[in-house]
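Submitted below is the structure of interest, expressed as structure tokens.
Heads up, one of the protein chains got dropped from this complex, but the rest are sitting where they should.
Labels A, B, C and D are assigned to the chains in the order they are written; within every chain, residues are numbered from 1.
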Amino acid sequence: MSEDSWIEVVGLDKRYQPRRSAPTQALSDINLTVRRGEFVSVVGPSGCGKTTLLKILAGLSPKTDGAVRIAGREVTKPLPEVGMVFQAPTLLPWRTIFDNIMVPAEIQKLDRDKHRERAQQLLELVGLTGFERKYPHELSGGMQQRAGICRALVHDPAVLLMDEPFGALDAMTREYMNVELLRIWRESGQTVVLVTHSIPEAVFLSDRVVVLSPRPGRIAEIVPIELERPRELSVMSSDRAGVYVDRIRSHFNAAGVID
Amino acid sequence: MSEDSWIEVVGLDKRYQPRRSAPTQALSDINLTVRRGEFVSVVGPSGCGKTTLLKILAGLSPKTDGAVRIAGREVTKPLPEVGMVFQAPTLLPWRTIFDNIMVPAEIQKLDRDKHRERAQQLLELVGLTGFERKYPHELSGGMQQRAGICRALVHDPAVLLMDEPFGALDAMTREYMNVELLRIWRESGQTVVLVTHSIPEAVFLSDRVVVLSPRPGRIAEIVPIELERPRELSVMSSDRAGVYVDRIRSHFNAAGVID
Amino acid sequence: MATTDVVDKPPRTDASPPGGTRRRLDLRERPQLWLVPTVFVVVVLAWEYGTQLLEVDAYVLPRPSQIVEALQRQLGDPQFWSHLWVTSQEALLGFVIGVGAAVLLGTFISQIKVVEATLMPYIVAFQTVPKVALAPLFVLWFGFGLTSKVVMAAVISFFPMLVNVIEGLRAADADRIQMLTVFGASKTQIFRMVRLPSALPFIFAGLDIGIVFAILGAVVGEFIGAKEGLGYLLLQTNYNFDIAGMFAVLVVLSVMGLLAHFVIRLLQRRLAFWAEETKVIGA
Amino acid sequence: MATTDVVDKPPRTDASPPGGTRRRLDLRERPQLWLVPTVFVVVVLAWEYGTQLLEVDAYVLPRPSQIVEALQRQLGDPQFWSHLWVTSQEALLGFVIGVGAAVLLGTFISQIKVVEATLMPYIVAFQTVPKVALAPLFVLWFGFGLTSKVVMAAVISFFPMLVNVIEGLRAADADRIQMLTVFGASKTQIFRMVRLPSALPFIFAGLDIGIVFAILGAVVGEFIGAKEGLGYLLLQTNYNFDIAGMFAVLVVLSVMGLLAHFVIRLLQRRLAFWAEETKVIGA
Partner (left out) sequence: GGSGSDESSGAEGAPAELTFAIASAVIGPKEEVAMFAVAKELGYFAEEKLTVETINTDGSVAALQAVASGSADVTAADSGSILGAVEKNVPVKAIGGLVQNWPWVMAVKPDSTLTGGADLRGKKIGVISLASGSAPYARAYVAAAGLDPAKDVELLPVGVGAQAAAALNDGQVDVLALYTQAYAVIENSGTTLKYLDNPDAFDGIRSLSFAVGARDLDDKKDVHTRFLRAAYKAMLFSANNPEAAMRIGYQVFPQILAGKSADEQLANDVRSLQAWLKTATPASGEPKDFADWGAITEAEWTKTQAYTKEAGQITGDVALADVWEPGLLAGANDFDKAAVLDKAANYTK
């Protein structure tokens, strides 16, 4: 194991075999290594296997074939250094927002006071101050998603897996969250794998963008984004960024006028 | 009642008063009329009350103050001519995708064969052919959302309320779905109220875009979009479209580079 | 008024009305407050005059007035209170033991599939054995005192609770468990943070059934070999041809069951509050 | 293997292995197939030799060999089969009636909050009345034949089912109900499309408890006034000091309960399949 192959996916295959219906080949021959501290985004059409890939990395779903290693360890069950933002917020309805966010710290029995403070900071960061004592059903969809992001960050995991964390957010909040995420990432040195539907977002945030083909997901291209860091939003107006966006978009056959 | 005020919202106020926590003012003094056959989008920051507004229109949530009428009738309970796409897909886990989509037809006891055919067409349109016999948990997030869209369309409702229907879709699918939605709308003459986070999407689709302010949601501006119809995606590259997008975006303080 | 209710009457304001009209509203919003007593009065009157009209003999079905009379007599007798105390003790102890054992065993069983598959057949088989038939043996094994009745109450309240605990712990949402798993939760933590809260509606159903059966168990235990307790008093009143007295004891047992039921429902509203608040009212 | 399971052993392939190794795998993947019989043999042997060693008298606890002997004798007696038939009939009929009534009443009750609040106290109160104490009245009201035992079985299986039905119908997800409501669903449709499927885990728990209690109810009914049925046979064997014969009857009752339990579980796996398939295995 080296720093250069902190996350290692070799010849990964995944086939779902439900009891009552036909099997679905979700992923096919995925090969990918992620450096320690790298920021990698995964883009691809709906249903191509992005969530499946993240769940396998998280140790939540068994693979059909191939090998997956994180920090040199075979992933057969969830590893403690991994944090995850789920596609659906998955908050616990019997806990207040604050207690929901504290779940990872509670599970890993981390220092209470320190993490309470951190949770409070994160809530402030995502604009949920004042909602600490509310219950999930009292929050809007986007607010729940933001709470889910706080939860994934509260224990400062070394590896962060994010499944469309900003999907339910408006443009302004999304941009703001992108900038903040970059800041947190820079400060903490986390390794991040992010699934997103926004190609500009992927370009803005990532060191490399993995483009998956439609189901069964294969790697269509891996695009290194060589924009200097630290990045500001304005970098996205640059031609170089535009080239990256267009290049990735070309895989999608999309006009790029809506998204 | 006239065709010009098919949907009528007058002085609408909404305050949530949960049993165990502080009240939240979600909407404040909303005034809006929608013409019959009009396409209106609602944009606004996360948590500003968009979903709340749709739920009140749908008759799912009681208002605190003001009046809401659809087709001249006071909305006190769900009206049969209204269809809705929910922010979360809300499929029934014990039904196949096909049977999920048939729910409205089944409820309203509509002609079976005709609607089966229509369901099949809609599934094809959203790219879910082959998944009819699968159960919801076997679908990806975006696929579930697409199934939710089919369900809202299957019985061809006169009024269509859509809560971020394309949030979980990739750029290509989203653009394609936008175009198709416009086609369906044109052919059916539906009245549509769409909540979205994508300002370009709102501009592309709508006759008017309602911009809500942050919580408590008030109407910040209503922007009429005077782009000729029928529209093609290319219209979004035009300067006039750009002006609309920038104008709406100015309410959000967003750079507009990600979304 | 819950915040997610479906409107099916003219929407009411979400804000509570000012304090002054509270009491009056309560009666209108919770008609059970007058319905329950009304129904009660109607039933009692129908019973009283129905039995008179149809000339039903008191030893077949005594009239409410006779029962009330008998009840007054009983309540004035210090012996009665000691009977009541004995049965309450037996039922409560049996309930706690039976329900506790069911929660422990149910937890254990549902954690390990093999254990469930191995033990469940025995548990079901044992449960189908009529405890009343075993009662003479119970008495031989556990003596004629409190223990055999407590065991009876425990055994009979155990099974409904067990089935509900197992089913409830199973009902947890897979996504929530996955979420906890990613954050490194142990089985115990998953149990505490997701399985148990998800199982609460089942557990409360089990408790509700369990307490009723615990009281029945204690009473039936007393039928077989006891010299005190309400079950014994039932036998004695019946033996003495004091059917009104017997019904008075039945009334007391009913009140015991009712009280326990309300305590459990109260607990449920406190502990499983989120279920109440996300409930759809009127749909 | 469910498709959403959490890996906690080296991930297995999702595809089933080729047919040839199926049978062998079954035993490894479902160890209960040999565990249940093993435990059974161990328990029986321990019982047999334990009672011999400790010199437990047969009238306190007969040995398995004696029970088997008695069982053989019983099974050879055509009368026994008619007893079995009577009790099965009573229990099954009572179960169907009790559980059916619980589903109907539970549905009705849980639809209208006022009805629930008004009726539930009476139901709980009635349930806490020991049916055994009322049995003489039961017999007076329903006669000495099948009816009184069927009523007994019905009444006793009714309550666990009712509580579970009410709790289950309440457990439906508010968002799903809202979804149906928007599409204009009537209460009946909401009930059929969401409430009922959501309640299935509760309903099956209720059925599981209900069938066991229905058998108990029939037997207890027979204790009080019957001239046939396994309950009567229990009394008869006990009266004749034939304790081994009594245990043989208990064994038969257990087997009845087990069979019913397995039928219900099978039904559950068929009808509530989605719950099985989204289940997290190994977590």
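A few points about this structure:
Assume contacts are C-beta pairs under 8 Å (C-beta built on N, C-alpha and C of every residue); 3 or more make two chains touch, one makes a residue touch a chain.
Note that the coordinates shown come from a computational prediction; the quantities given were computed from them, not determined experimentally.
The hidden chain, counted over the whole complex, makes contact with C, D. Here the missing chain is touched by one residue of D:33, D:46 or D:60, and it is D:60. The residue from C:38, C:52, C:186 or C:240 that touches the chain not shown here is C:240. Here one chain is not drawn; of D:232, D:247 or D:274, the residue touching it is D:232. Mapped onto chain D, the footprint of the missing chain covers residues 57-60, 136-137, 139-140, 143-144, 223-227, 232, 235-236, 238-243.
Of the residues in chain C, those that touch the hidden partner chain are 57, 59-60, 70, 73-74, 76-77, 79-80, 135-136, 139-140, 143-145, 223-228, 232-233, 235-243, 245.
Convention: only the chains that are shown with their structure count from here on.
Here the CA centre of chain A is 48 Å from the CA centre of chain C.
With centres taken as mean Cα positions, chain B sits 27 Å from chain A.
Those residues of chain C in touch with two or more other chains are numbered 3-4, 6, 178, 181, 273, 277-278. Multi-chain contact residues, meaning those touching two or more other chains, occur in chain B at positions 16, 18, 20, 59-60, 77-78, 88, 135, 138. Partner chain D is touched in their complex by these residues of chain C: 4, 6, 30-32, 35-36, 39, 43, 60-61, 113-114, 117-118, 120-122, 124-134, 136-137, 140, 159-160, 163-164, 167-168, 170-172, 174, 177-178, 181, 187, 190, 201-202, 204-205, 208-209, 212, 215-216, 219-220, 223, 231, 234, 238, 246, 250, 253-258, 261, 275, 278-281, 283.
Note for the complex: chain B touches chain A at residues 16, 18, 20-21, 24, 43-47, 49-52, 87-88, 127, 133-135, 138-143, 146, 164, 167-175, 178, 197-201, 204, 233-234, 236-237, 249, 252-259.
Chain C contributes residues 3-4, 175-176, 178-186, 189, 193-194, 197, 272-274, 277-278 to its touches with chain A in the complex.
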